[in-house]
Each structure stands twice: as structure tokens, then as C-alpha cells.
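A selection of the complex's chains, in situ.
Chain nomenclature is as follows: A and B, assigned in order of appearance, with residue numbering initiated at 1 for each chain independently.
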Amino acid sequence: MPDSRFFHNSGSLTLSAIASLTGATLTTRGGQAPDGERVFGDVASLEQAGKDDVGFLDNVKYLDAFAKSKAGACFVRPQYVSRAPEGMALLVTPEPYFAHALTASRFYPERETQPVISPQAIVAASATIGKDVTIAPGAIIGENVSLGAHCSIGAYTVIGDGVMIGDHGRIGAHCTVSHAIIGQRIIVHRGVHIGQDGFGFAPGPQGILKVPQLGRVLIGDDVEIGSGTCIDRGAGPDTVIGNHTKIDNLVQIGHNVRIGNYVLIAAQCGISGSTQVGGGVMLGGQVGLAGHLSVGKGAKIAAQSGVMTDVPDGETYGGSPAVPIRDWHRSSVVMAQLIKKKE
Amino acid sequence: MPDSRFFHNSGSLTLSAIASLTGATLTTRGGQAPDGERVFGDVASLEQAGKDDVGFLDNVKYLDAFAKSKAGACFVRPQYVSRAPEGMALLVTPEPYFAHALTASRFYPERETQPVISPQAIVAASATIGKDVTIAPGAIIGENVSLGAHCSIGAYTVIGDGVMIGDHGRIGAHCTVSHAIIGQRIIVHRGVHIGQDGFGFAPGPQGILKVPQLGRVLIGDDVEIGSGTCIDRGAGPDTVIGNHTKIDNLVQIGHNVRIGNYVLIAAQCGISGSTQVGGGVMLGGQVGLAGHLSVGKGAKIAAQSGVMTDVPDGETYGGSPAVPIRDWHRSSVVMAQLIKKKE
């Protein structure tokens, strides 16, 4: 169970309450209804769960762990009910991970802390600070900044002049944010840098000239940005990130990039300048997108791929240079056969 | 036009003044001379420009946008004059991007701010601080540091004992700089770490021993370093970065690396220890160079390549492991043919 030094369990739930919260159906391997009044106190992984914990089976790699689990209850898809251990209460749902997330959030809600503006913060008199805002020690809030209600700004984070952040924004420690207009409920983890100059240099007769970067960073609602990620501001057009887009750690987003809604970007991806990423796109870890490209809506790019051409809507690409995923798989097969012949 | 909350336009220019500033020749699609006294107030992208704005066409991908643009004037290469829309004033130049940069810098010059050393900065008494230096709140300037005239040090940035930075250096917020001797006019963006220990470990009978890192980081004039980039100091020899070299975000530069003048390094590249990179080299995004290699003067390495061997002067390499670019392209063609046969 979570370490109580770091996490604070808000109390138990009955099995019926958990089923009701998640829309899951109660059963057991044998098909009998389990006792809905049975009380559960925590979530846990299949390996670590005990009789009072609720586990989840989302990835078939863990079917063995499921079969051996001591979890008292478990979220599971209908097709795996028959693989459950004897006596385990089953919460059947098409989305076990989603149900787990809902339940874990109920056991461990965000802690309400008393909003406070640290006397060691530096807040410009011209800044507009919403209701119930928290500003940690050393944070610097520039001229004409606007922070919405319930925002929280981490220690030593620097918010540049004119930046606007919507309600319920949480910016971690050690961030810098400049030249940016940000929507509601953003979560920015630690050490993120938003709004610096893009990499714009013009080689010419008088040497390499720095090109003024005159655009902004526009970020929608419900966006999350991982630690160490850098988002450059636009060169003239803006850099744009859509609603509900989630970005992992150490990602690079170049100037003028436009990212749609509901995009998932795994760690260490790099998106070069002026490239457009459609809504619902998923990028695996360490993917690189060259500049001035378009990755169509709903496309998926396999980890470590290098995309050098436009990707049509809904396609899955892999490899470096990236090609349709079936061609990438075939090239692995062909190469394996050629190697075999040489032996 | 740039958001006036973030950018400050210094006033209009006549078409003749712009032509004179950039060395461009004035014409129109039809060959008539446009009115040199016509006044322009801003730069803008081809899509966003209006009749009082100056655009630029540098990348053929944007020829359609050029043909449809409402820009009053545009920098363009001679061969695309015939593709211009009716009535657009054309500023013909072989280097449209360079001309744009010059013009944008005239409309949006660096703002002169009053130099000030924050009372919340911590400056060692033994430090030598040049004329008109700005030091932001929380910056720490160590013993015997030397900062040249007109330097600016960002909030919470830590400059270690003995570091020297030349005139007009700008170090962003949240940086650390130690064991370094830096030339004039450096621009270091936010969250950059310069001078930490290289990754030096000696496995041996007594376990893994940490190898003392006894070199420095030497950086020339007119260098720019992007956010989140890490430059380790030398292990004994120094880590060296030449004049006019520009480094993008989240780049890793290992100990003892020697980089020449006028090198361009895109985001997320990694250069392993003791590798030498000649003058004028260009590295695409996410390139990795193995250790103890030499990349010759003027070489170009395609994005995401992994260089495992020396690269001769002036060559272009691609792939992982990287090979001459013509071989890399051929291997894509060969593979495509093999896949086709299988179908």
C-alpha cells in the first residue's frame, strides 16, 4: 500500500460503492455475486495486493500475475473472468485502467492545502492574482501577469511579464514561463521551460544572424507537461498546444509547432519547427518529427521513429526514416531472411 | 502582428529604407517599381501578413501561401518573382530569411533595460563585475568570478567560483555555470547546465571508481546555447566550443568534446566524450555521435543518425549506424523493392 509518509488515504469504500463509481459489474470466476458490503481500503498492483485491496488487469503480460494475485477484488475485462483466482471479487469493465484511475483518485484525492502567497515570493504589483492562489517561496511573478483562481506556482518558478494562466493551473518548482497564454487546469511538472526563443538563425553574407522570435506559446485546457520539457515560442506565428494534450518528460517542441487536441507525446520526443500534429495523435518515446511536416489526425508513430514525410490521418508509421508500419515490419522480416541465407 | 503584451514595435519603415537595410532590389510581378515611400509597420508570416506587413518566402513548401498572401511586401528570391500575387511589392534578394531577420530586428530591437544588481542576488565580494551588469534576484555569483560589461544574469542562476564571462553575455534564469571560461556575447537560455562532472567511471578490482574531472569548459564568442542543454567539463583536457556555434535545446555534450566555429547543433543531439566536430558542421535533431570520433569540417549529419565512425570533411552522412547519405538513400530504395517482391 502507498507509503503514508507521502500519500494520504481518505478512507475505505464498499465493493458496491466501487462498482457504482466505475460502472463495473460484480461477479466472480464461478459467476456468483460477491458481497457488495465488503469493505476495501486501498488500490494495489496485482503482485502487492492483499485481501482488502483492489487490483486491475489491463495488460495481458500480467495474466499470470492476475491468476496468482491475492487481491480481494480486481478490475478485469469480461474475457479474462475465467482466469481469475478462486474467491476474488471481480469488477468487470471494458476499461480496467480507467476504472482503477477513478478508484485510486477516490482513495487518494488531491489534498486541499491552505492557499498562501509566500512572503519570499516576488509578485509584481501590476499582476492580477485570482482567488485562492498559492505562490511558493522564491517564485517570481512578472508585470501584468494574470493567474486564475486556485492556481499554484512552485518554488523559484519564474512567470514572465504578461503571461496569462487560467483557473486551477499548477506549475511545478523550477519552471520558467514567458510569452505564453495558457488555459485552465494545466499541470506543468518541475523544470519545464516554456516560451524561450526558438532555434532561428539566418546564415548570410554578414555571418549567422539571430532571427527575432516574435510569436507566443498558446496552450489549451487540461494539458499536462512533463519535467524537463522545453517548448519554444513561435517565430512569428505562435506555437500552439491543443486541449487535453499530455506531454511526457524531456520533450522538445520547436517554434511554430501546432499540436491538436487529445495528443499523447511520450518522453524524449522532438518536434521540429513548423510541424503540425493532428488531434488524437500518439507519439512513442524518442520519436523525432522533422520540420514543416503534417502528421494527420489519429496517426500513431512507433517509438524511436524518425518522421521525414507527411503522415496521413489515422496511419501508423514506424522506422527511421518512418514508413507505414506494415512496411517496417516486412523490412525486419526480409532482413532476417537475408541474414539467415548468409549463415 | 506580434502581441504587444510581449513585443514592442519601435516604429514604421519605408519600403526604400527596408530595401536599403537588406540590400534587396524593389520590383513587382509585372516588373514595375513599387512606391518606395510606402510605409510598413511590421513583419509577418505569409498567412498572417496584411497590406502593411512585410513577409518572406524562404522555403518552397510555402509557394502556395506566397501566391495567396495578402502581404503588402515580401522578401523573395529572383526565381519566384513570377509567382507573386498582383500588387505585392517584392524585395528581391538571394537570402530572404537573412533579410527578414535584419528587418525584424529593426522593428523589434533588443530592449534597453536599466542595469540593476538585485538586492536579492548573492554576489561574492571577490567577484569582478563589469560596467552596466544586470543580476536578477536570487542569482549567486561565486568567489573570483569575472563578469564583463553589459552582462545579464538570470534569476536563481548560479555562477561558480572562478568562472569568467566576456562582455555582453546573457545567461538565462535557472542555469548553473562552473569551471568555465566564456567569450563575448554568449546567449545561454534557461535551465542550462555547464561545467558539471563528465561521466567518467573506471571499473576495476575495487568496484567502479569515479574519475576526477579536472578540465574546464572553454566557450568562444557569439555562441548560443538552448534550454535544458548540458555541457560537461573536460576530464583533463578541456571541453571546447568554438566561435559562432549555435546549440539548440536539450543537447548533451560530453567531456573533452571539441567543437569548431560556426557549428549548428539541433535539439536533443548527444556528443559523446572526446569527439571532435569540425568547423561549419551541421547536426540534425537527435543525432548521436559516439566517443573518440572526428567529424570533419563542413560535414552534415541527417537527423536521428548515429555516427560510429569518423566522417570526412564536407561529407553528408545519414542512418544508424551512419553511412554516406547516398548509401543511406539507396538502402531505403533496395529495401522498398525487397518488400514489394514479398507481397
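Quick note on the criterion: a residue touches a chain if its C-beta (ideal position, glycine included) is under 8 Å from a C-beta of that chain, and two chains touch if they have at least 3 such contacts.
Just so it is clear, the model here is predicted, and its values are computed rather than measured.
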Full complex, copies of the single sequence (shown: 2): 3
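Keep this in mind: only the chains that are shown with their structure count from here on.
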Rotational angle, Cα trace of subunit A fitted to subunit B, multiple of 5°: 120
Averaged-CA centre spacing for the pair subunit B and subunit A, given as whole angstrom: 29
Residue ranges of subunit A touching subunit B (in the complex, touch as defined): 122, 138, 140, 144, 156, 158, 161-162, 174, 176, 178-179, 191, 193, 196-197, 199-212, 214-216, 228, 230, 232, 236-237, 250, 252, 254, 268, 270, 272, 286, 288, 290, 292, 306, 308, 320-321, 327, 330-331, 333-335, 338
Residue ranges of subunit B touching subunit A (in the complex, touch as defined): 2-3, 5-7, 43-45, 47-48, 59, 61, 95, 97-98, 100-102, 104-105, 107-108, 120, 137-138, 154-156, 172-174, 187, 189-191, 222, 224, 226-228, 244, 246, 248-250, 262, 264, 266-268, 285-286, 303-304, 320, 332, 335-336, 338-339, 342
